[in-house]
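Just one protein chain is left out here, and the rest sit where they should.
First chain written, first letter: the chains are A, B and C, and each begins at residue 1.
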Amino acid sequence: MSSASPQPVRFGVVVFPGSNCDADAHHAISTFPGATVDYLWHKDTDLKGVQAVVLPGGFSYGDYLRCGAIARFSPIMQAVKDFAADGGLVMGICNGFQTLTEAGLLPGALIRNTGLKFVCRYVNLRVENAETPFTRACDEGDVLRIVVKHNEGNYTVDPETLAAMKANGQVVLRYCDADGVPGDAANPNGAVEHIAGICNETRNVFGMMPHPENSVEAALAGGADGRRLFQSIIDTLTVAEVAS
Amino acid sequence: MKVRVTITPKQGILDPQGVTVERALPALGFQGVTDVRIGKHIELRYDPPGGVSAEQARTDVDDMCRRLLANPIIEDYTFELDEG
Amino acid sequence: MKVRVTITPKQGILDPQGVTVERALPALGFQGVTDVRIGKHIELRYDPPGGVSAEQARTDVDDMCRRLLANPIIEDYTFELDEG
Partner (left out) sequence: MTRRADLAAAEALGLTAEEYAKICEIQGGEPTYVELAIYSLMWSEHCSYKHSRPVLGRFPTSGPRILQGPGENAGVIDVGDGWAVAMKVESHNHPSAVEPFQGAATGVGGIVRDIFTMGARPCVSLDSLRFGELSEPRQRFLLDGVVGGIAHYGNCLGIPTVGGEIYFEPSYEGNCLVNAMSAGLIRADDIVRAVAAGVGNHVVLIGSKTGRDGIGGASVLASQEFDETLEEKRPSVQVGDPFTEKKLIEACLELLNDHHVVSMQDLGAAGLTSSSSEMASKGFVGLDIHADRVPLREADMEPWEIMISESQERMLAIVEPAKLETVQGICERWDLDCTVIGEVTDTKMLRIHWHGEVVGDIPARRLADESPVIRTPSVKPDYLVDEPVAVDDASYPPPKDLGAALAELLAAPNIASKRWAWEQYDYIVQANTVQIPGSDAAVLRIKGTGRGIAFANDCNGRHCYLDPYRGAKAAVAEAARNLSCAGALPVAVTDCLNFGNPEKGEIYWQFEQAVEGIAEACEALDTPVVSGNVSFYNESFGQAIYPTPMIGMLGIYDDVDIHLDGAFKDEGDVIVLLGPPAGFVDGSEYQKVHYGRVEGRVPDVDLALEVRLQAAVREAVARRLLKSAHDCAEGGLAVALAESAIASGAPGGAQWTDPAAAKPERSGRWLGADVTIGAVERPDLALFGEAPSRVVVTCAPGDLEAVHALAGDLPFAVLGVVTGESLRCTMGDEELLALPVSELHGVYESLPDRLA
């Protein structure tokens, strides 16, 4: 590794009409000295040279019809697909996760919470795979305390795909108790096998229901456990940059 | 018997979903779509213990719609019964 | 023309709303309701500029359903066209 301080990693946060955690994601990333961040407008067709794309939480197009169903047709999404196909890092948070599944960039779908209510609550997340660009700053088995807030966070996928995902390490985060044990009592939405976050086969596209961008400052109610996910992305891209 | 209930937003009541989908369609390449209204479709089996006449079933299902399945203040509903 | 689309949760996919409705019904005095599945009912007019054949309309509406109105991973759909 060179001793010169590396270039900051350039993030882009996509803004869809109805996104409402776009500013939070922007703010969260801006608290990292190793990163810069810009907004990407849904009607644009290029990614302005960013190195990592965040699809933020919120209610794109009001979540009407299905969450993420309309957003996935936005002009920017073609660019995001091309970027992902080239190995670019894409992180979908909540509504962003929903949009990635609708777009076919991640397997499965997110349906209505079993409680049929919006749920805003702190949850514990067990890191199931720390070998992804989004979790490398964690160790397997680590427990992160991060808030969920959603109405449709109930992850579902057909059994064959799920088996393949597990074999391939694509289940990245699970809801668990404070001791790291996944279980029904810790699962806020009924997601299959308590899944909270997954990645694609090539591990460069990642979606999670909880909101790490609301857990980056210890002074706030959300705590700071979410930092490790953003730090992972920064580390991944910084190392890549330095290596190349 | 099988029951199929169709629930639609009442005439004159705003349907934000329908409006949003309608606005989105042209960008996907679908021209000429108008008057989009989005409601619910509910299927269920109704086999009360001891059986029930078709007429009674109609009354019961209507009751279910009014009290639980639909919101009569802003929604209309229709239903079909299917022996078997 | 008028189009009516019916969207239902796929067999084997959990339907939390259906489950809840099914559980709520006995308390309201309705016994014997099972297999509740809740989906969507969409109505729209499709009149593309320059007109369209019935066959082409079927293809177009099917396309709309597959790409936007339904999510094939979790939902099935059917539709009807109605001249006029």
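Operating definition for what follows: a contact is a pair of C-beta atoms (placed from the backbone, for glycine too) under 8 Å apart; a residue touches a chain by one contact, two chains touch by 3 or more.
Nothing here was measured: the structure is a model prediction, and the numbers come from that model.
Though it is not drawn, the left-out chain touches A, B in the full complex. Within the complete assembly, A:D177 is the residue of A:D38, A:D142, A:D158 or A:D177 that touches the hidden chain.
When the missing chain is restored to the complex, the residue among A:G12, A:G58, A:G92 or A:G190 that touches it is A:G58. For subunit B, the residues in touch with the chain missing from this view are 9-10, 12-16, 19-20, 23, 71, 73-74. As for the chain not pictured, it touches subunit A at residues 17-18, 20-21, 23-24, 27-28, 43, 58-59, 61-64, 117-124, 145, 147, 149, 151, 177-178, 185-186, 211, 213-214, 216-217, 219-223.
Following the convention adopted for this analysis, only the chains that are shown with their structure count from here on.
Annotation: 30 Å between the Cα-based centres of subunit A and subunit C. In terms of their C-alpha centroids, the spacing between subunit A and subunit B amounts to 36 Å.
Shown for subunit B are the residues that touch two or more other chains, namely 21, 24, 28, 38.
For subunit A, the set of residues touching two or more other chains reads 65, 70, 73. Chain contact summary for the complex, subunit A toward subunit C: residues 65-66, 69-70, 73, 101-102, 108-109, 111-116, 154, 156-158, 190.
By the touch criterion given at the top, residues 6-8, 18, 21-22, 24-25, 28, 30-49, 52, 60, 63-64, 67-69 of subunit C touch subunit B in their complex.
Partner subunit B is touched in their complex by these residues of subunit A: 61-62, 64-65, 70, 73.
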